[in-house]
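Apart from one protein chain that is not included, each protein chain of the complex appears where it belongs.
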Amino acid sequence: MNDGPLFEVKNLQKNFGGLSVTDNVSLSLVPGDRLALIGPNGAGKTTFVNLVTGNLAPNSGSVHLAGQDVTRSSAMQRVRLGLVRSFQVTRLFYDMTPEEHVALAVLQREGRSGRMIGQFRSMPTVMDEAREILHLLGLLELSQFKVREIAYGQQRLLEIALAMALRPKVLLLDEPAAGVPQSETARIEHALDKLPADLAVMMIEHDMDLVFRFAKRVIVLAAGTVIFDGSPQDVTQDARVREAYLGSYANASSAA
Amino acid sequence: MQTVFSIAVDALAYGMVLFVISIGLSVTMGLMRVVNLAHGAFAMIGGYIASYAARDLGLGYAVAVLLAVVGTVLIAIPVERFLYRRIYGAPELTQVLMTIGITFCIIGIANFAFGPTLKTIPLPEALRGSVDLGFRSIATHRLFAIVCGLVVAAALWVLIERTAFGIKLRAAVDNAAMAAALGVRTEIIYAVSFAVAIGLAAFGGVVGAELLPVEPYYALRYMVTFLVVVSVGGAGSIPGALMACLLLGAIDTTGRYLAPEYGEFFFYLAVIVIVILFPRGLAGRFK
Amino acid sequence: MAVTMHDPMTADKTRRRTITGSLIGIAAIIIVGVIGYFLFPNNLALLTRIIAIALLVLSIDLVTGYCGVATLGHAALFGAGAYAAGIAAAHYGITDPVLMTLIGALAGALAGLVSGLIILRAHGLPQLVLSIAVIHLFHEAANKASSWTGGSDGLSGIAPDALLGLFEFDLWGRTAYVYGLFLLVVVVILLQVLVRSPFGMLARGVREDPLRISAMGASVKSVLIRMYVISGVVAGIGGALNAISTQVVGLDSLSFTLSAEALVMLVLGGTGSLYGALVGTVTFLWFEDVVSAANPFHWLTMVGALLIAVVLFAPKGLYGTAAHLLGRIGGERR
Partner (left out) sequence: MKKLVTATIAAVIFSSAAYADTIKVGVVGPFSGPFALQGKNFKAGIDAFFALNGNTVGDDTIEVIYRDVPQADPAQSKALAQELVVKEGVQYLAGFYFTPDAMAATPILEQGNVPMVVMNAATSAIVTKSPYVVRTSFTTWQTSTPIAKVAKDAGVTKVISLVSDYGPGVDAENAFKAAFEKVGGQVVEAIRMPLSTNDFSPIMQRVKDSGAEGVFAFLPSGPTTLGFVKAFNENGLKDGGIKLFAPGDLTQESDLPALGDAALGVQTTFHYAVSHDSPENKSFVEAAQKAIGNPAELSFPSVGAFDGMYVISKMIEATGGEQDAAKAVEAVKGLSWTSPRGPVTIDPESRHITQNIYLREVAKADDGTYYNKEIQTFENQGDPGLAAAK
């Protein structure tokens, strides 16, 4: 691997019609980074995520992963190169069990998901790893239930489990605590603590408590541009951030 | 050059006949999200009623058309109440199963009640014969079909875009729960839209009977054509359906003129190309 | 590892339970097949036909039930198998039934690849329309190539050799039936393995949420294409069986009508389960046979009524609803 950053976005630009939704955004991540991306509603966070993951094509700028230019790569190829995301609204297979979910992710990572004979249950390495991950996130007791039968908070944990099973280099968490009752956010935080130390994590989150507890670095996006990049301690002191958040976001964060 | 004009006129007439029959299906599929394979069956019922009224009872053409539309809607109301209402929002495959079942039943009953022979609807004197366009002659009833198509398109557009009913309908389609919360009685809205769609089917069945003759298997014979037209146009879009009918009518007619033995190939190849280029239907682009 | 010690039993139990389930299912097919043989010794031609169509319905289930791709053009795969086996026998003198079956499977796979590549370019209703266009193109092509296919007169002159050199395809249709039953059992066993395999799991994932599958780094399109090819093999075997047992292939085997009927059978039985496909086929064809023999003139109305009744009273299909009810009773007991 070369000496450059693990993940880098250079001058990313996306316009819808005449409107710049992502305006000349640059940022980079190194292994072990814990970055939170925040910003008021309509700041362009979702568009940015889609640009990074490859679900949208930028008008200009580039995305680099492990020294490789992936701007033109599909979402699938980026995952295979180590850029994994979780979804803001849970996207799971409701008729399958957590065990099957994680096993499928493990198999996919190992390039064995296309196998047409045998069951993962008779593949000891896959089973061991799947159960280990489920155990780590406290989902082992639920491993044989259908996902539609388990609580939403646990479904969010399963999202994280899936991401972990893919052993990413860069993990993009899209509001991991969205929709989870306050009483259960502790479990999410607990899960986040268990992410591998050398993994670079970028989290988009509204819950400021979670941001402050998790992030070592914060980037604030407003109207499509980066207005702040620094430590969590400084972010509340920054004049531009306060300006961007006054009104709209102050209410939203207390509601979250 | 004369040939080109001539083909164009044929294409227009054929496309408009398709339009009059299919537009009702576009309403049910696009606005009510029901894959109604029985649409052709209702068009057929309209044709039977009109044929019975005009040929066997000797009533006038206009009366027959009116009876056909009203009669078909009356038949459709209990069907909607007891069968269709169960499949609103159901998976597509379930809707397919139900509406094919309804089609089979209607075919069986029509066969039993009216026999398997062709049924015609005698045209009034004014629509018989041909009109000389200068470079060729065209059957008067085809001009009539073109006019009907335009009138239907305009009336529907006004109904959906410009009336209170249209607003409620679009609201109910976008978000049924919200519309209900705002006091829109969605059940009634759906029932009325269904009746309008069925009425259009019956009307189309009668107006198009010169080209697509009425017989028990009408319901299955043209089912695919209607489905293709609606989906190529983009379900629920009136301009889309109009464009699709004219385009597919033109392709079909030209293919049939230039190379009749490969007519089917042309038509379905064109369908594949159009669907791949406009996966959300012709009107999808302009939304 | 410590973790695996927690409950090594559960997974093992699940695995054993699914394997037992499969064995029971296979045994049921064989038992029903054998009972059919002795109970209706004079109806074996009909039973063979049911098996051939069942293979087509199973093949639709693979793409519709397991991957969520709705299609009204699947007879293209079945017809390709039938015509390939028939042409091999009638024009090239390849009359060994096993070889004909293999040729049919291969042609089905090829047809699956071609129609998959076209149909998977769209979703939802437009996809349905693409599948309709594909089956019409196949149908037209077979009609045009009448020197190969016999056109609308049908391809005749197919005279398969004795199976393994021992068993003649006789008037009573015993050989054809036993061979068909054997093929069906083999296919069902292989498909059982397939749907429980990692690939089968991936396919179910595609049905439930394609976006999630691609976020896991898997290619949705590649899964679907592969499944289409497999589905083509299954349908192609069905087509070849049809060609072998009836010794003639008609344009109807490449028709929209057959595609639509087969889809109806699948939904009738219940999508997403191999047994649903089998139950649907047997019920539909058996019902059709009984009612149309009782009243050849107006049986269609009865079939229509059956379909409506199923939607109203068994919305998950016959097998799906039965399995659901049994599951609920079982659940209460637990």
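Just so it is clear, A, B and C label the chains in written order, and each chain counts residues from 1 on its own.
Rule of thumb we're sticking to: contacts are C-beta pairs under 8 Å (C-beta built on N, C-alpha and C of every residue); 3 or more make two chains touch, one makes a residue touch a chain.
Only a predicted model underlies this, so the values are computations on that prediction, with no experimental measurement involved.
Chemist: Out of all the chains shown, which come into contact with the hidden one?
Modeler: B, C
Chemist: Write down which of C:Ser115, C:Ser231 or C:Gln247 is the residue touching the left-out chain.
Modeler: Reading the full complex, the residue touching the unseen chain is C:Gln247.
Chemist: With the missing chain put back, one of B:Tyr14, B:Tyr52 or B:Phe203 would touch it. Which one?
Modeler: B:Tyr14
Chemist: Touching the hidden chain in the complete assembly: which of B:Gly60, B:Gly89 or B:Gly115 does that?
Modeler: Only one of B:Gly60, B:Gly89 or B:Gly115 touches the chain omitted from view, namely B:Gly115.
Chemist: Please output the residues of chain B touching the missing chain, sorted low to high.
Modeler: 3, 6-7, 10, 13-14, 111, 115-120, 130, 136-139, 142, 210-213, 215-217, 220-222, 225, 252-254, 256-257, 260-261, 263-264
Chemist: Can you list, in ascending order, the chain C residues touching the missing chain?
Modeler: 38-39, 41-46, 48-49, 52, 140, 143, 146, 150-154, 156, 159, 170-173, 242, 246-253, 257, 292-293, 296-300
Everything below uses one rule, namely that only the chains that are shown with their structure count from here on.
Chemist: Graph shape for the chains shown, where an edge means the two chains touch. Line, ring, star, complete, or other?
Modeler: Per interface graph, the chains form a line.
Chemist: In terms of CA centroid distance, which chain is the most far removed from chain C?
Modeler: A
Chemist: Measuring from the mean of all protein Cα atoms shown, which chain centre lies nearest?
Modeler: Taking the mean of C-alpha atoms per chain, the most central one is C.
Chemist: How big is the gap, in whole Å, between where the Cα atoms of chain A centre and where those of chain C centre?
Modeler: Centre-to-centre distance between chain A and chain C: 41 Å.
Chemist: I'd like the Å distance between the centres of chain B and chain C, where a centre is the mean of that chain's Cα atoms.
Modeler: For chain B versus chain C, the centre distance works out to 34 Å.
Chemist: When you check chain A against every other chain, which residues touch at least two of them?
Modeler: Not one residue of chain A touches more than one other chain, so the list is empty.
Chemist: What are the residues of chain B that contact at least two other chains?
Modeler: In chain B, no residue touches at least two other chains, as defined above.
Chemist: Quick one: in the complex, what on chain C touches chain B?
Modeler: Spelled out, the residues of chain C in touch with chain B are 64, 70, 118, 121-126, 128-130, 132-134, 136-137, 140, 144, 256, 260, 263-264, 267-268, 271, 298-308, 310-312, 315.
Chemist: Which positions of chain C touch chain A when the two form their complex?
Modeler: That would be residues 1, 3-4, 6-7, 10-12, 14-15, 18, 193-194, 196-202, 204-205, 208-209, 211-212, 214-219, 226, 230 of chain C.
Chemist: Which part of chain A faces chain C closely enough to touch in the complex?
Modeler: These residues of chain A touch chain C: 53, 74-76, 79-80, 84-85, 87, 91-96, 99-100, 103-105, 107-109, 112-122, 127-128, 131-132, 135, 140, 143-144, 162, 166.
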